[in-house]
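For this depiction, one protein chain was excluded, whereas all remaining protein chains were kept in their positions.
Should a chain be cited, it is by its letter among A, B, C and D, assigned in written order, with residues numbered from 1 in that chain.
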Amino acid sequence: MYNLILRDLYLALYSSANFFYTSSFFILILVLLPFIFGTSIDQLQLLFKGILWIGLSLSIILTMERIFNTDYEDGSLDIILQKNSSLEIIVISKYISHWVVYCLPLFIILPLLSLLFYLNTSDVFAIFLNLLLGSFGMIFIATFVSALTLAAKRTIFLKAIIMIPLFVPFVIFGSGDNSWLILLALSMLSFVVSIYVSTYGLRLYGES
Amino acid sequence: MYNLILRDLYLALYSSANFFYTSSFFILILVLLPFIFGTSIDQLQLLFKGILWIGLSLSIILTMERIFNTDYEDGSLDIILQKNSSLEIIVISKYISHWVVYCLPLFIILPLLSLLFYLNTSDVFAIFLNLLLGSFGMIFIATFVSALTLAAKRTIFLKAIIMIPLFVPFVIFGSGDNSWLILLALSMLSFVVSIYVSTYGLRLYGES
Amino acid sequence: MYFRVTKNHINAIKAANPYLILSTVTAFVIGLYYALIQSPPDYIQGDSMRIMYIHVPSAWFALMCYTILAGSSVLWFITRNPTFNLVARSIAQIGMMFTVLSLVTGSIWGKPTWGVWWVWDARLTSMLLLFFLYLAYIFLWQAIANKDIASKISAALAIIGFINIPIIKFSVDWWNTLHQPPSISKLSAPSIDVSMMLPLSIMTLASLLFLITVFFIRFRIEVLDNKILRVGDEI
Amino acid sequence: MKELRIEDLNCYRGSHLVLKRLNFSINSGETLLVRGDNGSGKTTLLRALSNYIRSYEGNIYFDELKTKEDHKYKNKFTFIGQKNSLKDNLSVKKNLKLWEFLYNRKISPIEILSEFNLSQLIDDDVSSLSDGQRKCISIQKLRFSESMLWFLDEPFVFLDEKNSKILMKKIENFNKKNGIVIVTTNIDLGLKFQKEINLNV
Partner (left out) sequence: MKELRIEDLNCYRGSHLVLKRLNFSINSGETLLVRGDNGSGKTTLLRALSNYIRSYEGNIYFDELKTKEDHKYKNKFTFIGQKNSLKDNLSVKKNLKLWEFLYNRKISPIEILSEFNLSQLIDDDVSSLSDGQRKCISIQKLRFSESMLWFLDEPFVFLDEKNSKILMKKIENFNKKNGIVIVTTNIDLGLKFQKEINLNV
């Protein structure tokens, strides 16, 4: 398991998807805001949270192909399946490595970003907590959709139809206040579903 | 030229999720706006325009891999380069097909969306015009960045970093009022730069 | 025939290195002495304005480095002399460093003067974009395996990105923003007190020396990495 | 009688001189077999002949025109490499339709597939084909362009004996119609062609 995670991190570090890129992406999205909506502080504070959520969902959607697909295409997935004792371990290490690579950067630069958008500490903490719990859930969802689409080809539309509605509750509750309990529940629910469906998808993949 | 455009449209129709995917994502985001940012009408109208611009930029960034990269990876680009009399024609037909597939949907649903946000006709028309001119320019930019980065693989984020600064002028003027002339000028400028740089990128690709 | 880097040039650069380092350090010591101890505090801003002595030179050099970067890329396209390409590549990192420095010092300065770390005005934001342009230039070069092509492509990017420079430079005049309009670099009478002018000049000189030192070190590495010396000239 | 002639061709890949002072010529109706070890530059040679690589030194003439400068040269050759120009997630039929657009030429899918006896695969996804089946379809790009030059980069790889024979037959027929073929290979296929060069030093 550690090996698999290390490997994914190594891969992310040296191929395009590294920390810098991801965090720059978020900063850049946020940089567009003042140009569009003007520089009034209240306005920007209001938008900040919403845009973070949109940014997070997009960056997960944008990169979900990388969870299993790239490894599938070049045959590394065969080795991963062979060399690990259980499918659950594979799935869980993918959660971890994908989260570290594509979500963690957001949380590291979040304090900086909230400075730029004039938020105070307690607000930042609430946003942080919501985003954190939400990002877990969204990674779980992305992983199982990615595993499912490995097995069943020509499901691009299916993929779109599954992903987006599942992200909606996270975005709605995430941008509300005091909703971390709901997000926690949602994430736990999606964890259970995801671990089950992802391993199912991986098991089917061999047959395809 | 028509053939190349038809081919891209055919391909998009049967394989690409993103048409459906991105447009449904942005409809959803727009529909979710009240949930994310609260429900005052004035507020929403203000946000509406901005979110459209963010949506447009993101959906172009999201899909730019498809302008040249997928064809490059499976070798179709070799055929395209060989069978067309000039690189300019290839680039221009890519502009058209990509715009039809990834921007047109937004303009088709725009009237519907603006109903939802209580906008009046003249406002909608202004927004429409700005977005239209801006989308041209942004497609030009996306195309040349895509051509330039052909040799660099799997670099979604890198492309985003290059592109977003270039999108900024569009977004600034686009979300202002009465700025269609500036947008027109910007688009024309980026057309000139793009056609030159894209053909340059395509010419280099063969060597790599 | 165009100018070529030879073994002699490289050796000269290598020989000059210790002197450059020494003079940079000296200039910084003197400059900081004047900036921090000798010069009077500003009567409105107090001691916080001392950060200007770092902020202003690094902002200037951030812009200057990009100008050199874009300029040598253009020259490289015209003359195909690989030396220009190496100059461009050597200057990029330094430029990025100055950009970061001016962003950081600027926002440290912003806290006491504006009350916030950051404002979204045109100059500041375009400076942030400049940082991303540097970043993109450096990453793009690394992301392309064939270095021949990588140089061409990143040169093209550098030239396109040059649009940003006039935007940064004139943003303060064009848009009404919070940021200080030019008071020093106005060509006619500088509207600044001599007691501040002196440390600022020394600090500018020190930063310039620093730029040159780092540039030569990087340039030497680039030359050695890229084997552009003629046969027989290898080191 | 047309001639493809290479004069003193030097070609770099990266910083590495791959093709070194290469000279040869072939005439209408002939096939040239290019042999060479892995990494000896066979693929590079074909890509230079196809104008994808243009930074070579030396000259390539076809019909006494420099290929780099002849604007009509584009329509005179077909290059079949290892990338098979097939979209994995589409059916064979839809892929052939895409080729029709690319080459601007209509050919019935059945006609194309039946040559290698693959008609039953018409509605299958490309991703579910075997390697050999994919290769056969890729080779059929030859049908789409009416060119006088075929550049085939290891075309026999993945093909079984039956399909190799079909391809050999195609090459022979093409030669009879005055076509010029260049085939690369890195092993001894036991095939006889009119001319042969070896890129090993």
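The rule is simple: contacts are C-beta pairs under 8 Å (C-beta built on N, C-alpha and C of every residue); 3 or more make two chains touch, one makes a residue touch a chain.
Quick caveat, the model's predicted, so the values are computed rather than measured.
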From D:50, D:67 or D:133, residue that would touch the chain that is not displayed: D:133
Sites on chain D contacted by the missing partner chain, in the whole complex: 13-14, 36-39, 43, 82, 124, 128-133, 136, 154, 156-164, 186-188
Residues of chain A in contact with the chain not shown: 3-4, 6-7, 10-11, 14-16, 70, 73-76, 78-83, 85, 206-207
Residues of chain C (touch criterion as defined above) contacting the omitted chain: 143, 145-146
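Going forward, only the chains that are shown with their structure count from here on.
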Geometric centre distance via CA averages, chain B-chain A, whole Å: 24
Gap in Å, rounded to a whole number, between the CA centres of chain C and chain B: 34
For chain A paired with chain D, centre-to-centre distance based on mean C-alpha positions, whole Å: 44
Junction residues of chain D, two or more chains touched: 89
Overlap residues in chain B, where contacts from two or more other chains coincide: 15, 152-153, 155, 158, 161, 164-165, 168, 207
